[in-house]
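Omission of a single protein chain aside, the complex is shown with its protein chains in their original locations.
Take a look at chain A:
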Amino acid sequence: MVRSGSFHVDSSSASHRRTPSRTVTLGHIQPQAPSYRTVYCNDRESNQPVRFKGNSISTTKYNVFTFLPKGLFEQFRRIANIYFLGISCLSMTPISPVSPITNVAPLSMVLLVSLIKEAFEDWKRFQNDMSINNSTVEILQDQQWISIPWRKLQVGDIVKIKKDGFFPADILFLSSTNADGICYVETANLDGETNLKIRKALERTWDYLVPEKAYEFKGEIQCEQPNNSLYTFTGNLVAQKQTLPLSPDQLLLRGCSLRNTEYIVGAVVFTGHETKVMMNAMNAPSKRSTLEKKLDKLIITIFCVLVTMCLIGAIGCSIVTDREDKYLGLHKSDWEYRNGLMIGFFTFFTLVTLFSSIIPISLYVSIEMIKFIQSTQFINRDLNMYHAETNTPASARTSNLNEELGQVEYIFSDKTGTLTRNLMEFFKCSIGGISYGCGVTEIERGIAQRHGLKVQEEQRSTGAIREKGFNFDDPRLMRGAWRNEPNPDLCKELFRCLAICHTVLPEGDESPEKIVYQAASPDEAALVTAAKNFGFFFYRRTPTMVHVRESHVEKMGKIQDVAYEILNVLEFNSTRKRQSVVCRFPDGRLVLYCKGADNVIFERLGNGTDDIRKVTREHLEQFGSSGLRTLCLAYKDLNPETYDSWNEKFIQAKSALRDREKKLDEVAELIEKDLTLIGSTAIEDKLQEGVPTCIETLSRAGIKIWVLTGDKMETAINIAYACNLINNEMKQFVISSETDAIREAEERGDQVEIARVIKEEVKKELKKSLEEAQHSLNTVAGPKLSLVIDGKCLMYALDPSLRVMLLSLSLNCTSVVCCRVSPLQKAQVTSLVRKGAQKITLSIGDGANDVSMIQAAHVGIGISGMEGMQAVMASDFAIAQFRFLTDLLLVHGRWSYLRICKVVMYFFYKNLTFTLTQFWFTFRTGFSGQRFYDDWFQSLFNVVFTALPVIVLGLFEKDVSASLSKRYPELRASMRSRPKVPKK
């Protein structure tokens, strides 16, 4: 999957070769709405006229016939190879002083090596394809299941997939052995998430399970044309004269596998290259290292030197030869020796052929080889970068950028999952205006330490429960004690909300100790775990019901199993920032539970309970400043009539074919209002191991670290404090949209006005800060500077008119924290520095929201070993822990840079000496272009005789040991300031 085993990683399908674009696109690609495809299930004849593509896939670049022409074409896209092709052609002509072998031999050797490499890689891809295409699947034929290879599968076939089997194509889910027509799928190959997802078949199709029955199934699927959006699918199933809406819930994607289900039956919708996963197979944008670009310039310079040398020789020749050199037999004049101009002209090309070796032909091949070994042998196998807990070694997904690591000056880091562990633990909560939980967070402890306060030893109350996801300690809420609190009803609602309002799947034994919660995010798992520990144990989920084992509800010590009917789930997404569930209690009570970001919930609260609202807001701020992640919880009792009328709209929206998501959001808006606030929860997000030390080391190495996070400003600042990015000696510039002026404008509510006010404010702030910054930089030993800016202000600061100011301010700061930024803004900030300041940038992140940032930077690093592979898939290097950056940048990057620079210099000096000797000799041969070296010597000089020493240097050269370069990170800074490659 991660094809790091190639010289450049431009692995992947050629048939899908798109021009690698650098533009960062976000969001879904719209399905091509106007055209539909109609699939007749279980009816190959009817599908015949449409000619759907087959299910065999090919990810190879070449086939037997195209290999040579196409492979050579790829090779000759490299300018150096074109140059040598030209020289080789010249050397075939009589004007050449050297035999053709001199230039043809090295060129063919270089081409041969590259082609063999290409062929080998393609062969591996081919074998991989073959093994996939030939794996078998059972399809329905004449009332029985018959095994056929994947490649023979056709659209419309009815297939049966057994437990742990992979789906051979995108399949419409018809029926399953599980009750209620559900099945579980693992999507690790698609998005890396290891939690199981539920897919649910339409109720009408549940029966088509056995071959005899399935044989009768004749449906007609009308659905969207193939597209690459993994999370959308719209279509209708027309069966028995009924039209049933289809959603992504019924689509089983190729690449996923079936779990916890004996077998399922489905109808093939998309095959082969039209499956969503194949449509998504995209070339990683190929990045070229800065050094390589410099190299190109250097080669052009060298080429100019070559032309100059040849010109000098040509002029010399035409002057010198214009004499009665009897022994040259010029009296029997050849046509080329008729006049001086002619002589010069031909001598020029003679000399070009002769001096061609000044451009090192094997330079690129050697460098590629060196980098390849560096990345596969050194980076991928470094034990210092192996994370035992997650069993993840570092992985260089491209070998192009090794030396770029040694030049990085700016690091853009995501916070969650990168600096912090993304290991969420329920830590505190606030119910009805009372704050619970008496733990002290790591960040609070860090702050206290910096203030010189003594940190008291943690005192845990006896019998406090501690498990993964739960680190809450307050006897007032445990073991039913909440019944004696001032607001027992609100407590109950909070616990119910935690236990019901989520999309978590329980797995394993239905006992509190053994159950495992599969959740889309660790936050959710932590919340459900918390509910469990408070005595509301969620133990079973069916598609319509949530079963909760409640303790102490009616009276102390009483345990009862309650089944809540889930009527609607209004799912979480980034625009809504909230999630709601409508459920019916066994006694018929209809409740909507909602949880979400504080501002979203507060906007939708009903009247009354102003004091609780105020106190809760304070608590939220407290939690935030301790570095905790907060969520607000609310509920609303519904009366059946309003619910029923709303539900109709909801169902309509759900079966809409176009803009379904938008319509769903609108409908949700109708019911998520007039909520009653319950309280809030606070979850601790622990720092990753060794982050503060790593950050300190990196900043000593002269690297500036920016934190870009979607979190609140308080949380972001606190994390920055906790990891040593900001301290109290620093001068802080805070540009926030939470100022009075802006708030006032926002209350007035005119969008244009708001924009104008914010822009003015941002401009004012920027100007002020910049002046102060420049002032403090001019004074000797002024304090270090740091900048904190939030997403809203950033949006205006990135405006072309203010951009320059933002850039010069931020470049003066040692650390910058951007909070509440969107993924797009992350990418914008990265390219601001990349393009505006011409500095080498590195982005590190772990989630899908970091993808754009990772692709925008010179070097993108993904945190691997956690959930979610999207960041890793987009990255150039993948490491398991933030702290491994020290090794990656200070050891590998530094050495790679040093080595590649030396190799380049070695190459140029070696070829310069080789050729300049020749040039000098030219003066002693009457500028005739007689060669100085033997043909074979000249042809093998670069590719054989001097090939190994350079590679050895490129692999083993060290100036200081790994431990020294980590102990003195300043070494790296000093190396960078000195240009290693000579500028001619």
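The rule is simple: a residue touches a chain if its C-beta (ideal position, glycine included) is under 8 Å from a C-beta of that chain, and two chains touch if they have at least 3 such contacts; residues count from 1.
Note that contacts and distances are computed from a predicted model.
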Quiz item: Hey, which one's the missing chain according to UniProt: "Serine/threonine-protein phosphatase 2A 55 kDa regulatory subunit B", "Dynein light chain roadblock", "ALA-interacting subunit" or "THUMP domain-containing protein"?
Solution: "ALA-interacting subunit"
Quiz item: With respect to the chain omitted from the figure, which of A:Thr205, A:Ser769 or A:Ser928 is a touching residue?
Solution: A:Ser928
Quiz item: Which residue among A:Arg199, A:Arg254, A:Lys415 or A:Lys792 touches the omitted chain?
Solution: A:Arg254
Exercise. Among A:Val851, A:Val903 or A:Val943, single out the residue that touches the unshown chain.
Key: A:Val851
Quiz item: For chain A, which residues lie in contact with the unshown chain of the complex?
Solution: 1, 12-13, 24-29, 57, 59, 97, 128-129, 131-132, 135, 166, 188-191, 228-231, 254-255, 257, 275, 277-278, 280-284, 323-329, 331-332, 334, 337, 350, 377-378, 380-383, 386, 388, 391-393, 574, 780-781, 822-823, 848-849, 851-852, 855, 869-870, 873-874, 895, 924-926, 928-931, 956, 958-959, 962, 968, 970, 973-974
